[in-house]
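Omission of a single protein chain aside, the complex is shown with its protein chains in their original locations.
By letter and in written order, the chains are A, B and C; residue numbering begins at 1 in each of them.
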Amino acid sequence: MSDAALYGLCSAVLVGVGLYGTIVQPQPLQKILAFNIVGSGTFLLFGVIARRGAAADMGGDPVPQAMVITGLVVAFSATALAVALLLRLHDEAGRADDAPTPPATDDETSGC
Amino acid sequence: MSVLRDLFTIVLVSAGAVFFLAGTAGLLRFPDPLTRLHALTKADNLGLGLIVIGLLPQADGILAGLKLVVVWLLAQLAGAAATRLVARATGRPG
Amino acid sequence: MSVGPALDAGLALLASALAVWVVLARQAFGAVVGFVAFGLVLSLAWLRLGAVDVALTEAAIGSGVTGAVLLAAVTRLHCARPVVAAARCGRRTRAISIASAGLVSAGLAALVLSPTDPAPTLAPQAAAALPELGVGNAITGILLAYRSVDTLLEKIVLLLALAGIWSLARDGAWGDRPAPPGSGRRDGTLTLLGQVLPPLGIVAGIYIVWVGADAPGGAFQGGAILAAMWILALMARLADPPVVGRIGVRLAVGIGPIVFLAIGFAGFALPGGFLSYPAGFAKPLIIVIEVALTFSIAVVLGLLVLGPSARGTQR
Partner (left out) sequence: MAEFLIAMAGVVLAVVSVGLARVLWGPADADRLMAAQLLGTGSVAAVLLLAAAVGSPAIVDAAVILTLLAAFAIAAFVSSQFDSDATADLPRDQQQ
């Protein structure tokens, strides 16, 4: 089996595992991680396509590789935003715990 | 000459790998966090160091070799500081 | 070469196993550490796939800076009560999710195993046009010349994410300093690390940007290293986080896209198109854009790690 096919299978596994985690994982932080794994799997798929397009003295097609670099940066900014939202939610929940009646925070749980 | 050079690389790189093995074994088998940290630093310093020294004859040019040494020094510095910080985080006075 | 495939198989297995661990771990800290390890393994996989540029980015951003954000977040979440009463899914939901995720995986695997022949590639075109740009690294050429609109929009995405994070600040803290990373406790070792590592890291970051024209490297990777060194100095309390409302901070954040856009619009006047470079000036313009971008990327990534403003953080 060629290295491209091997990593291609790996990317398929990563997307599946990440998708499962995104749906099933109850902890919001791990949901974010699982979603990032879906992203990594997708990027790896791009890497495999790039590898197959190796030509002109290059190890791989540079166009998908450049798109992955862009994608990694975007994925990071989305993750940072998601984590900041989560921390803020956490602060609000912690504050609300001291109040007599906790407000509805079931947005997270109702999806599951 | 080239045979001798390759032999040097093979011996030192293998020795480095052995230190990684020892470090991992220590990390898995030692009873408490501080002794495990002790095992880890062996792999960090000696394992990587031996591999870098072993690779030096394979580097083409002085600059490339220098970069290898810089990587090792950086790893040393970072590893030493990180070890102390982790030791502190285990909750005992470092 | 019989050992190569074995190494590839090992890396693919390790990555998959770590992904499973991250998704199924019962304890968030273990999951985060697993994720950082997963990033490391992936950057090795990228090296094996011949994509050194991507490996550098994955190591710097995918594993390093993301890892720092997650590690800091997980300790903050750890020491208090859980946010939401985490409802576990029922057995039926699990079964349906496993089936659908498996279906997606199987579909992707089938696609991967039936490659088109000849494989589509733009490598020859990219290589043929490179001498015109005067840039040796095809990926830098693509990011800053052929598909520079993507790169520009990506910068805008970074700015949007930053605006989103800043808008999570409480009313009283609006435009003030973000909380410094870590704790207020000074520690000798941390101070030493904060004093010694950033100078070396800044040299390494600038070097990575500089070689990016002709060898793997570039603005993203270099910018991420610079951002990490800045955050390290802030952790060691060698500097204070900036007051984000200040005009200087806004300018630092925007200078990269501004220069990019200015040169882009100048393209209308000179060679006749948005983001097209006049013949012979491609390389100097690319370098100007790259330097401005690196600076902005470093500042934005750092501010993304710092998070929203918080009041009363000056000690």
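FYI, a contact is a pair of C-beta atoms (placed from the backbone, for glycine too) under 8 Å apart; a residue touches a chain by one contact, two chains touch by 3 or more.
In this text, all values refer to a predicted model and were calculated from it rather than measured experimentally.
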| item | value |
| --- | --- |
| Per the touch definition above, residue among C:56, C:123, C:165 or C:304 touching the missing chain | C:56 |
| In chain C, positions touching the absent partner | 1-4, 6-7, 10-11, 14, 18, 21, 27, 29-30, 33-34, 36-37, 40-41, 43-44, 47-48, 52, 55-56, 59-60, 63-65, 67-68, 71-72, 75-76, 78-79, 181-185, 187, 190, 193-194, 197, 200-201, 204, 207-208, 211, 215-217, 221, 225, 228-229, 231-232, 235-236, 310 |
| Interface with the unshown chain - residue positions in chain B | 6, 9-10, 13-14, 16-17, 20-21, 23-24, 27-28, 33, 36-37, 40, 43-44, 47-48, 51-52, 55, 58-60, 64, 67-68, 70-71, 74-75, 77-79, 81-82, 85-86, 88-90 |
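Going forward, only the chains that are shown with their structure count from here on.
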| item | value |
| --- | --- |
| Central chain (by mean CA position) | C |
| Pair of chains with maximal C-beta contact number | A-C |
| Inter-centroid spacing, chain B versus chain A (mean Cα positions, whole Å) | 32 |
| CA centroid of chain B to CA centroid of chain C, Å | 28 |
| Distance between chain centroids, defined by C-alpha means - chain A, chain C (Å) | 13 |
| Numbers and ranges of chain C residues touching at least 2 other chains | none |
| Multi-partner residues of chain A (each touching 2 or more other chains) | none |
| Sites on chain A touched by chain C in the complex | 1, 3-21, 23-30, 33-34, 36-37, 40, 43-45, 47-63, 65-70, 72-81, 83-90, 93-94, 97, 105-106, 108-109, 112 |
| Complex interface listing, chain C residues touching chain B | 187, 189-190, 192-193, 196-197, 200 |
| Contacting residues of chain B [partner chain C, same complex] | 74, 77-78, 81, 84-85, 88 |
